[in-house]
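Please read the structure below before turning to the comments.
Missing here: one protein chain of the complex. Every other protein chain is in place.
Order as written gives the chain letters A and B; numbering starts at 1 within each chain.
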Amino acid sequence: MKISFTINGEAKSVEVSDGNSPLLWAIRDGLDLKGTKFGCGKAACGACTIHVDGNAVRSCSFPAKLAEGKEITTIEGLSKDGKTHPVQQAWIDEVVPQCGYCQPGFIMATAAMLDKIPNPTDEDIDKNIINVCRCGTYYRMRKAIHRAAKMNGNTDVQ
Amino acid sequence: MAKKDKPKSKSRRKFLIRGGLGTLGVLALGTYVFRNPMRRMTLEMIETMVPPYSGTGTEANLWFEITTDNNLILHQPKVEMGQGTFTGLAQIVSDELDMNISQITVTAAETATGIVDGMSTGGSLSVAQLWTPLREMAATMREFIKIEGAKKMGVDASSLSTADGILSGGGKTMSYAEAIADLKEFNLPKTPELRPVKNYKNVGKPIPRIDLTPKVMGDPIFGMDVEMPDMLHATVIRPEHVGASLKSADTSNAEKMPGVVKIMKKDGWVGIIANSFAEALAAKNKVTVEWDIPKKWSDEDLKEYLKIGQGNKQITQKKGSALDEEGEGVINMEFRSPIGAHAQIEPNGAVAYVKDGKATIKLSTQVIGVTQKQVAEALGMDNEDVNVIGTYLGGGFGRRLNTAHAVKAAQMSIEVGKPVKYFFTRKEEFQNDLFRPPTHHIMRGKMNGDKLEALEHHYASGDVAMNSVIFPAAMGTILGSDVGASRGGSIMYGKIANRRSVQWHRTLPFATSWWRSLGLLANTFAIESFIDEMAINAGKNPVDFRLSMLGEEENQKRIRKVIEEAAAKGNYTDKATGNRAMGFAASIDANAPCAHVVEVSVDGNKVRVEKVTCVLDSGLIVNPDQVRAQCEGSIIMGISAALHEEMYLKDGRLFPINYGSYDMALMKHSPKEIDVHLVQGAENPLPVGEPPLGPIAAAIGNALKRITGKRLTELPMKV
Partner (left out) sequence: MKKKAIKYFLIATLLTSSVLVFANLTESGTQENTTEYKVGEAPFDKMMEVLTHKRCVNCHPSGNVPRQGEDSHLHNFDVVRGEDGHGLAGYTCNTCHTDENNDYSGVPGAPHWALAPEIMAWEGKTRVEIAQQMMDPKRNGGRSAHDIMEHLTEHELVLWAWEPGVDAEGNPREKPPVPKDEYIQAVKEWIEAGAVIPEE
């Protein structure tokens, strides 16, 4: 079965033998975009988080067939037009990653949250960011999220 | 081992050129003189290096590759699993080789280069181990480049200065790349005097991690991301029950599933190889398996099996006389810790391609050399015909010291004649982990007035170091105890006249092994909780109580320093305020003392660690930002173990099987403040990735005691 969608601004299609199989594999292996990670395959850890029509979606539990005609963004497409996305920039500024494996999922979840809550409180962050990081980079992530929110704010002013 | 210590003669040193790859000289240090106290350990590592299996290198260890565009690729034996080693090594090299950090790429050497770590990337040792050898190698390289450059420039080598990979002198400049271009064979100069550490420009600075951008942008750097042309995807059926073995498997329905290329049965496992991972998984569900389950283990069985008094007894610390448990004034207290899972987010797996008698294995591993040996042995190949290429690791924590899955990937590749990517599902990760063993502890103490006159730590543990691939059982027999389980098991207070620690070791029915900090976490939980209890009994401030038990020896002074500094920086008080209190604990691991002050609040049954003040004596600091990151990470992983994590046995199976049900610290459990203070109590860098895990659980328990009045003696602690 052939599924067509827009991913990171480009029209693509991918062939899967079962439309119910996870979109994650179509992205990672079908389109060779490896930034979206497999962690649990059960929508628990959040490493596979992407955006589908602007909303955070855990792609390991999202049937490929439902991607038909949708607008998808992965970590590779978060920064656009040669400009580093504020969340990614904040992550760099705060030197967040350790092993780095879970980070794309967190970055995508954060970007989705900041779209809807531009200035999150600590409590908002605690409630909204529920991915799993084993290295324990949460402490720096929180700082990076606040920093990204500020950077977003500055962009708006300009 | 002692005989091998002798440095080899200078005349045998050679640089060799590695052909191809579009780079111009690859320089190799054939042998190398180590002159510091790390020598024995490092030599041991070097001595076990595997000779290069192909190419022009024969005895070469190819560390420094200077590319035509005058950048450096450092091929070295350690892997990067988040601990920041690559960044630290780049800093060290930059300061002796005089290259800019931005010119340096660090890579885990593939075994074909001949650079193979004889041990592992683990024990938080990477920077500490390579600190002196790497500086010496880089300095030697610098001198060598100067000599060769001077010849080409027609100037005297001593007149040349070096910076950013450029030689300057006599009004001329030349890049390192040009200086050594076209050289066919090299004779290394004498290793020059190392520069004083205080003159280093990058060592000691919080240089941002060199792998920051690829990790934030989602570059394909992990084992899971490896692609090979025409690669197939595989999954393996493994037992769910502890100790179970495969009796029979009916694969007829699975074989008809779309995308299935081959289903193979071998040595008690079934491999499903398909065009895609989803297809392999779908087919796996159609296999009917019968298992032979000798015993269905329960938590109760395990508790009975693993306890003090069972298994192999070994005294691991002995000073003064032993206490009688029923003696007058003797206080006994029991502690326990559960089975812990590694739960690293990147599943274990490997991509293997076996063709024409050669195997290529790409994977996340902490033991590149062991992986090579295991695959070679299983396939009946020579080591040099197996090239293992280590990728970035999506978490290590000790889990990747065992890579038996690489063998299966290779066997499946042989079966289909194509590259095969095979990795675990999350359930398999949880049920086939090599867990942190559960532990049982009895603390025994006796006061004399307000002083402890005797303290004993009896502890039972499953395997940590014993029976592991990097630490054969024979070594355990020689040493008599499991040296992993004993980490942090000794009592560090030198003025307690009678001290004892006694290990009871037993191999469990499921695999247990290294989990970040090994025995340190549980042992310190028992010892430092009990010390706190004794301080309360004595009516003393727990910080003063600890300080009063420390002697005057060097390591005692260093422990004293971190305890005093933590109490001061954290404004420690042993008085609770409402539902909030502080807890104090300290430990020493791998010669790196650490103390934490934690501020904890309790709301109903919810425990929150509000703030942690951490003081670590990390020795010389190569990268303060990354040492801090290791402290933060250890603290959060420690909070997770202290308050959340627990595996259990039910009907012979290990649960939970996923994140979420395996409760772990999340964003909301992370302290809002982690205040790290680093002190340098040693001349050289010390391990930093594990020591801060030591005191955390005890410190939390000690705070909870002050809030609730109850001493919690089991991990994870629940109020």
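Rule of thumb we're sticking to: contacts are C-beta pairs under 8 Å (C-beta built on N, C-alpha and C of every residue); 3 or more make two chains touch, one makes a residue touch a chain.
Here the structure is a predicted model, which means the values were calculated and not measured.
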Among the chains present, which touch the one that was left out? A, B
Thinking of the whole complex, not just what is shown, which of A:P22, A:G77, A:G100 or A:G136 touches the missing chain? A:P22
Of the residues B:A485, B:L550, B:A576 or B:L666, I need the one that contacts the missing chain. B:L666
Touch assignment to the omitted chain, from B:A90, B:A138, B:M217 or B:A278, lands on B:A278
List the chain A residues touching the unshown chain? 20-22, 41-44, 49, 55-58, 60-63, 66, 109-110, 112-113, 115-117, 124, 127-130
What residues on chain B make contact with the chain left out of this view? 278, 281-282, 285, 427, 657-661, 666, 668
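Going forward, only the chains that are shown with their structure count from here on.
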So, what's the distance in Å between the C-alpha centres of chain B and chain A? 29
Would you mind writing out the residues of chain B in touch with chain A in their complex? 81-84, 208-209, 211-222, 224-225, 227, 233, 258-259, 275-279, 282, 342-347, 392-397, 425-426, 625, 629, 632-637, 640, 658-660, 664-672, 674
Which stretch or stretches of chain A touch chain B in the complex? 16-18, 21-22, 25, 29, 32, 34-42, 44-45, 47, 74-76, 79, 88, 91-92, 95-104, 107, 122, 125-127, 129-142
